[in-house]
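For this depiction, one protein chain was excluded, whereas all remaining protein chains were kept in their positions.
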Amino acid sequence: MHDQPTTAIFYRLGSFALVMLGLAVTIFVLARVVPGDPARLALGPAATAEQVNALRHEMGLDQPLVVQFFSYVGRAIRGDFGYSLVSQRPVIVDLKETVPATLELVITSVVFMFIVAVPLGVVTARYRGRWIDLVGRILSLTGVTIPSFLFAITLQLVFARLFPSFPILGRLDHGLGFSSGPTGFLLIDGTLAGRFDVVADALKHLALPAFALAMAGIGQITRITRSAMLENQRKDHVLTLRSFGVPERVIVFRYLLKLSAIAPLTIMGLEFASLIGNAFVVEMIFSWGGFASYGLNAILQKDLNAVIAVVLVSGLFFVAANLVVDILITLIDPRLRHRGSR
Amino acid sequence: MAELQMLDPNEHAVSGRYRLWWRFSRNASAVAGSVIILSVVILAVFAPWLTPHPKDAGMVVDFLHRHQPPSAEHWFGTDKVGRDIFSRTVFGLRISLLLVVGVLGISVPSGAVLGLCAGYFGGWTERIIGGLTNIMLAMPPLVMALAISNLLEPNLFNAMLSITILWWTWHARLVYNVSKSIATEDYVEAARLSGAGPAHILFREILPNCVPVISVKTTLDAAFVILFGATLSFLGFGVQPPTPDLGTMVADARQYLPEYWWEVVCPGAAILYVTLGFNLLGDGLRDMFDVGS
């Protein structure tokens, strides 16, 4: 019995590895086949045929696609994604610089989402049809109907008008004279260096973009938490507790909340991919200078090595997020722990 | 025959159609959503006749009247080259609806069929379709759409294509979950024992029972597709000028903020209006059909 949870986790890890492999194949084929000759793209129209052929050989493009793919995967596993045509540096160096900024933004906004949306979903379900439900519904509708670029622009405008001193661009005030430390996460590096002014300033900078990014998720998660709560409210076990006089608040905030957390967690995992997508827009508007901005630029410049790396790293984020979700759900639901490896 | 009389007359006098109508008419959300969508569809279809300056949807330049605030002549004001924003917004809605029809018209049926097959046949069909779906779900949709449409050539058709390629997975997943549970129902087995072939079972026995879930999801998706398309063109990867597109209009007008605010607010409000319509209808349908999250 005891080995079953670990079997289940290994099984999930295996399937995630397969997902990553499939993703790699798709993007690799897409990037090698669709745009024509990458060597020609890299050198520009002025280059001679000899130069192009020389680069083709150097890049291994004259080998069969399968061979190219496996040698690429072999290198990618060791962190070698090739050179970026635009920055003229190894892609991995660019990633190391930009990924922490995006992770800091995305994680903050996920935390934000759960802090706002889950209680809101619970309360709106508990007081269904009352004014608080209406407020919650309007808020969640706002989240799912306003495109994040519009929301981000509006936030910027409003804050620029009302609080001119509030930062609406970038990650940190340059006047603080702090450049990122070992982790690249300003909140962590600031704390490690004992620079709490940096932490405070970084938080200020994070507030608007994180909110803009979280808005869509807040709408979704509120909605899903609410309907999961309402659905579970009709179950027999609620009747059991009710008919023995367990107070409604205990039933709602203890029994129903834990059971109803499964649905929003699952959705969060699935929506993680679109969260990363939205980060592209939000980073652009707030001049965030993270991995998403880097990716957007790579796509614009048809910087193929960087594009492939960006897609793979985004996929890795998705897979990692879903692994965390899986573990959390398994912790919540004992039935999953006993179901075995299937 | 005693039980024929034992029927409770009140219980069964209500027909299925009446029930649905009753629920719809009591559902403020569904009614409001339908009204909004209907108005958008009418505006979009009859745009050339309903807009004051249909020519402004094209490459018209009128520098004398650029950046004019909303007035009786120009309800939503004019843009940087003096075109009527109201007319362009209505034509923009047309593009948005076209995108919805194009994307969902292909991805919903194909996703549903794949999901049905995976759910009913199981085995290798299930594993292959499931694996494919999982891989596609791991791709950040916006990143992929950007990549695809830029590697090809940014335009409306390629934007539609790239969204469609990613969108079917959600429907495949949804229909798969529903059909997998329906496939174990006694009535499916009974149909098989009655000599029904796979096509009959998939499309006559299982699919009709998936319709509520699919229609709710499709309605909510319409809003997402519009948001998605607007985001693509906001970033410059979707519809190309001079074709009026809501996302492009917002992106173009952004540099003139905050003085010429109406140039952002009006197309922005149009996006909000149409996505609100689909969301209200979707929420309403969910309540009506009583399908879970």
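All chains are identified by letter, namely A and B, in their written order; residue positions are counted from 1 within each chain.
Everything below uses one rule, namely that a residue touches a chain if its C-beta (ideal position, glycine included) is under 8 Å from a C-beta of that chain, and two chains touch if they have at least 3 such contacts.
Methods note: contacts and distances are computed from a predicted model.
Student: Select, from "ABC transporter ATP-binding protein", "Acyl carrier protein", "dTDP-glucose 4,6-dehydratase" or "Fe-S cluster assembly protein SufD", the UniProt-recorded name of the complex's unshown chain.
Tutor: Answer from the UniProt record of the missing subunit chain: "ABC transporter ATP-binding protein".
Student: Counting the whole assembly, list the visible chains that the omitted chain makes contact with.
Tutor: A, B
Student: In the whole complex, not just what's shown, which of A:H57, A:R89, A:R130 or A:R242 touches the removed chain?
Tutor: Touches the omitted chain: A:R242.
Student: Which one, A:A193, A:V250 or A:A320, makes contact with the chain that was left out?
Tutor: Of these options, the touching residue for the absent chain is A:V250.
Student: May I ask you to list the residues on chain B that touch the chain which is not drawn?
Tutor: That gives, for chain B, the contact residues 1-4, 6-8, 10-12, 14-16, 18-19, 22-23, 26, 185-191, 193-196, 200, 204-205, 208-209.
Student: Extract the touching residues of chain A with respect to the undisplayed chain.
Tutor: Residues of chain A in contact with the hidden chain: 235-247, 250, 254-255, 258-259, 332-335, 338, 340.
One rule holds for everything that comes next: only the chains that are shown with their structure count from here on.
Student: Hey, how far is the Cα centre of chain A from the one of chain B, in Å?
Tutor: Those two chain centres are 24 Å apart.
Student: Can you list the chain A residues touching chain B in their complex?
Tutor: 15, 18-20, 22-23, 26-27, 30-31, 34-35, 141, 144-150, 153, 157, 160-161, 223-224, 227-228, 231, 263, 267, 270, 273-274, 276-278, 280-281, 284, 295-296, 299-300, 302, 307, 310-311, 314-315, 318-319
Student: Which positions of chain B touch chain A when the two form their complex?
Tutor: 131-132, 134-135, 137-144, 146-148, 150-152, 223, 227, 230-231, 234-235, 247, 250-251, 254, 257-258, 264, 268, 271-272, 275-276, 279-280, 283, 286, 292-293
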